[in-house]
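Only a single protein chain was left out; the remaining protein chains are all shown in position.
A, B and C label the chains in the order they appear, each numbered from 1.
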Amino acid sequence: MIDAPDFSFAALSPLLLVLGAACIGVLVEAFAPRDVRHPVQVGLALTGTVGAFVATLLLAGTREVTAGGALAVDGPTLFLQATIAGLGALSILLFAERSLDPARSAFVVSAAVPAGSPRDRELVTTQRVQTEVYPLALFAIGGMLLFVAANDLLVMFVALEVLSLPLYLISGMARRRRLLSQEAAVKYFLLGAFASAFFLYGLALVYGATGSVRLRDIREAVTAESGGVLMVLGLGLLVVGLLFKASVAPFHSWTPDVYQGAPTPVTAFMAACTKVAAFGAILRLLYVAFGAAEWTWRPLIYAAAIISMIVGAVLGLTQTDLKRMLAYSSVAHAGFLLTGVIGFGAGGDGSGLAATMFYLVTYGLTTLGAFAVLTLVRDGDGEAGHLSQWAGLGARSPLTAAVMSLFLLALAGIPLTAGFTGKFAVFRAAIEQGAWPLAVVALLASAVAAFFYLRVIVLMYFSDPVADGPTVGVPGLPTTIVLAVTATATLALGILPGAVLDLAGRAAIFVG
Amino acid sequence: MNLSYYLVLAAILFTIGAVGVLVRRNAIVVFMCIELMLNAVNLTLITFARSTGTVDGQIIALFVMVVAAAEVVVGLAIIMSIYRTRRSASVDDANLLKY
Amino acid sequence: MPAEGLLAASWLLIALPLAGAAVLLLGGRRTDRWGHLLGTATVVAAFLLAVACTVQLAGLDGRAADVELFTFIATGELDVTAGLLYDPLSAVFVLLITGVGSLIHVFSIGYMAHDPARRRFFAYLNLFVAAMLLLVLGNSFVALYVGWEGVGLASYLLIAFWYTRPAAATAAKKAFIMNRIGDVGLALAIFVMFAQLGTTSYAGVFGSVGTLAGGTITAIGLLLLLGACGKSGQFPLQAWLPDAMEGPTPVSALIHAATMVTAGVYLIARSAPIYDLTPTARAVILAVGAVTLLIGAIAGCAFDDIKKVLAYSTVSQIGYMFLAVGLGPAGYVAGLAHLLAHGFFKAGLFLGAGSVMHAMDDSVDMRRFGGLAKKLPITFVTFGLGYLALIGFPFLSGYFTKDAIIEAALDRGDVWGWVLGGVAVLGAGLTAFYMTRLMLMTFFGRPRWDDGVHPHEAPTVMTAPMIVLAVGSVAAGALLVSVFPLADWLAPVFGEPAEAAHVVAPALVGLVVTVVMVLGVLTAWLFVGRREVPVTAPVRVSPVTRAARNALYADTVNESLFMRPGQWLTRALVWFDNRGVDGAVNGLAAGLGGSSSRLGRAQTGFVRTYALGMLGGVVMVAGALLAVTAG
């Protein structure tokens, strides 16, 4: 007789709420009449994500391993789950914006209709909107929540796929510039599948070395120094799979193309939430399972951080498309985040874990806000992403330009914004662990990166507006909420980060 | 029989898959190569299940099959949609986003 | 000691103008009708509060009050708290900023009355006042830095206030770049302090700076000096300040004459405990001060733009202040006294210039002025008093404060003392020359203005601040020297004033300076006053004049100094100069961007290339890990 595994429904409630809402969403798609689907789906998605957010807050302090040891619900899990659920809810609001695009939604009505065909043009004018994106996004959020809780490589792999597959699909569903969107989906899908094959091979090798995929068993094997070459190779391949998701160079090549091609709300969602989930998994894998082998992977992460920061900062310089620029910024920020990962001692000492988690919150909020502003500035063909179109925006729409400037300053890490406190925390953590050369590179990279952020600000305020420039749409309630929340949080975390830093500090203990 | 033969075979299959991804142009074929990589992993997993005397490897293989199947559906949908628009399934033709 | 009573509320000093700026910026057009009044009210309120705080401070033992504001970051062993320090030094600055600031706000109500963007102007001015107060009130270098960047931002926004004028936009960019160079120095200095001492608070740094190696202290001192030079328009970063006159005139008066540009002097005075340990850095300050003093004075002789002349005069006068604080304990008080006096008379002069421009349809060309004394009597009298104070007319404020600096220089007693003193005296002569030239060309002689111009006196709201400042210009020097001796007031910061052994009797110094001043005035009269001033500037002039007209080739010097050392910086400057977007991107691309686009070539857009890159990464990872394990 095999005993039933222990299964703490309470501890898993955030996960169950989101995935439950996603399943109901599928039913709504199937049975609800078309004209009520949009409000119902949005309501459902918000209930699921906000509910999950509240649930994580109520669970604060929980430390347990459940579902037969496959899931760990501890401080980092809950902190990151709250982050993902919160950012996810904001992303859903961006998805739900209906007043900006004349076609009432950023998503194509029917993804199956070929781009540019007569039927496609016909559908532009209909009042129908796509609602399948909401269950898909919920499945992706559910996968992310699972990803950061995974205490088992198999669960981690399944979560990776659950979060990736819906993302591949919704990347290709843009209402406008559909060719770019579809191309982004194909690239994301092929490369993502390629990367998960490596992750899986790594899983198999680690399994071969230890006979188990539970992180706890792996840790014991690592501590006993059994496993040898197989284990090391497996570790390398697992890390590669995760670094891909986190868009760390040299596994970042998909990021600019996909960020640029995907519908902007989806890009915002990917940039904010996927990053959080991927780093949650990286931290857990490296510290819970391979903590004892830290001298094996530290040089690797060290190098990846440096490459990522340099590639992101340098390549961002010559970008002329804002979404693409923010994509390279995402690569650079992945490097900064790895700096925080380095700043965590395997023995649990050092503030690296707390710093990285705090950075994820600040980066997620800021980048989400920046992409939200991008959805406002439009020309006849959708969003006006080219840098030249933003010239003189400060004169035409001061509030939009001011909010964008705030986010850009935060991304650049200027004091009194969230970006500064985040950077400060991770750099300090790295220096405390003796990784000061890394911190120096990080400082230089942020200086270079600051240049391209400030370039946009200068362009907005001190260039003459282009003749037939873009219009700045009046955002509906959802986008307004997103902008208000992200801008307030960016400022608040810059001026009074104490509470959240403290929270991250107290949450920063893995259960093993 | 020495189990390492299976491992080496799996490694070779995995490598063939990886190289296939790099050199083939047709998106469907590229995708099949990725599936080949996943199946090579399955072979590895089964072999390790045998060598370590645990059953986990077999279970994982089942999960991998399921995930691979789901990936097929998603992947084909995406590839078909771009094929319908462009009349080409060559990954090299999907080249508008760059630099 | 912890602050009590009103001093505990000194954070309101910063909060009031900041709130004003926030209301005006966020309130939008709704606040157009009363926005300027609110903006002025917040600064006046801050001034009244500052007076009350200072009175209370005067009664405290030790005359210093710490105001703990909030904990910025408190995790682990690191505690970063934000707080204010209200001590005699900051009190002096707070009074200057809020006092002169109030007057200039009042003046601006009239000056900007017809500008559609007046509300935005007051918002920026309030923002500036808040940032400047934070700069002088912060209790750590980090707070100072935040204020420093804040005033930089406000100054940038205000220079480019009329951003539709290309010259204004270019000037703003130039100011931005040159200030960045200085800011990098300040930031590095703070980093060094934090890395070496683990703290950036004044108390912490000054308490333990002595434990550092001499080289490190000198490095910190020089980096701080670089920051000070950038903000205060000192050699070799002086070129942005005259260009900054593209901003509205009240801005020139408040920011680019009375307050912000003196932040460098504040920084060096505040860092006195650091400079006490590094004679090398001090010597560099002296050199910078002396060189700038002359450059500013010489360039001031050649320009026909009334605001540019005043701007170079500012550069030159701040050179005096640098010279003074570079002298060490002997000069701090003299420098700060000159700073205060200068704040009055230069703000008054700029407001006067504003009034003239107001009368002359915004013309700044002195060759087209002339004979305005009768048309603008109040402006003439107030401007004249400011002029006399600046050139050091006996018993007006410039006379006391400038002489004090020259005396302090001579009191060094060595050769360098004589050199510096000589430079300062020469500077006084030049000052008299260019200011007299300015007076003569503007207010005397035959009217040379165009037919359509009808000069008229400014409204009371503009003349009243000018009168107050004129009174201040006349009285400040005497007050600071004898009635409320600044030296005694600042004693808790710089130590009790020592009775210096004078090398040259003060009376003799005063006499010599006065004689040189009179010579300068006479020369100006000979060259300018006796002859008819041509309406267009003569082209065939001596090389000296040409050099002066080009501001001693400051821009050229800057180019060779800052553009050669790194392609990076070159490209950045080129980029900022290219106004077009494509030009911007291309210009940048040529430098660091070159490598960027080369690297970007790897982003071919082909899935297969990306996969290849990833596989390469995998091979590297696997190889590296195996190497680590095997090794």
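In this section, a residue touches a chain if its C-beta (ideal position, glycine included) is under 8 Å from a C-beta of that chain, and two chains touch if they have at least 3 such contacts.
FYI, contacts and distances are computed from a predicted model.
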Check your understanding: For the chain that is missing from this picture, which UniProt protein name fits: "ABC transporter permease", "NADH-quinone oxidoreductase subunit A", "Multisubunit sodium/proton antiporter, MrpC subunit" or "MrpA C-terminal/MbhD domain-containing protein"?
Key -> "NADH-quinone oxidoreductase subunit A"
Point to revise | Among the chains presented, those that the missing one touches | key: A, B, C
**Study point:** Hidden partner chain, touching residue among A:Leu27, A:Leu57 or A:Val474
**Key:** A:Leu27
Practice item. Go through subunit A and note every residue touching the omitted chain. Key: 1-2, 4-5, 23, 26-27, 29-31, 110, 112-119, 178-179, 205, 228-230, 233
Exercise for review: Name, in rising order, the residues on subunit B that touch the hidden chain in the full complex.
Suggested key: 2-4, 7-8, 11-12, 15, 18-19, 22-23, 51, 59, 62, 65-66, 69-70, 72-73, 76-77, 80-81, 84-88, 90, 93, 95-96
Check your understanding: Considering the entire assembly, which residues of subunit C contact the chain that has been omitted?
Key -> 608-609, 612, 615-616, 618-619, 622-623, 626
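Operating definition for what follows: only the chains that are shown with their structure count from here on.
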Check your understanding: Quick one: do these chains touch in a line, a ring, a star, all-to-all (complete), or other?
Key -> complete
**Study point:** Selected pair, greater C-beta contact count between A-C and B-C
**Key:** A-C
Exercise for review: State, to the nearest whole Å, the distance from the C-alpha centre of subunit A to the C-alpha centre of subunit B.
Suggested key: 25
Practice item. Calculate how many whole Å lie between the centre of subunit B and the centre of subunit C, each centre taken as the average of the chain's C-alpha atoms. Key: 66
Review point. Any idea how many Å lie between the Cα centroids of subunit A and subunit C?
Key: 44
Review point. Which subunit A residues touch at least two other chains?
Key: 186-187, 190, 194, 256-257, 318
Review point. For subunit B, which residues are shared contacts with two or more other chains?
Key: 18, 21, 30, 91, 94-99
Study note, to complete from the structure: Within their complex, subunit B touches subunit C through residues 18, 21-23, 25, 30, 91-92, 94-99
Revision key, fill the gap. As the complex stands, subunit C meets subunit B at residues 597, 600-601, 603-608, 611-612, 615
**Study point:** subunit B contact footprint on subunit A (complex, rising order)
**Key:** 111-112, 114-116, 154, 157-158, 161, 165, 168-169, 172, 178-180, 182-187, 189-190, 193-194, 197, 200-201, 203-205, 207-208, 211-213, 256-257, 260-261, 318
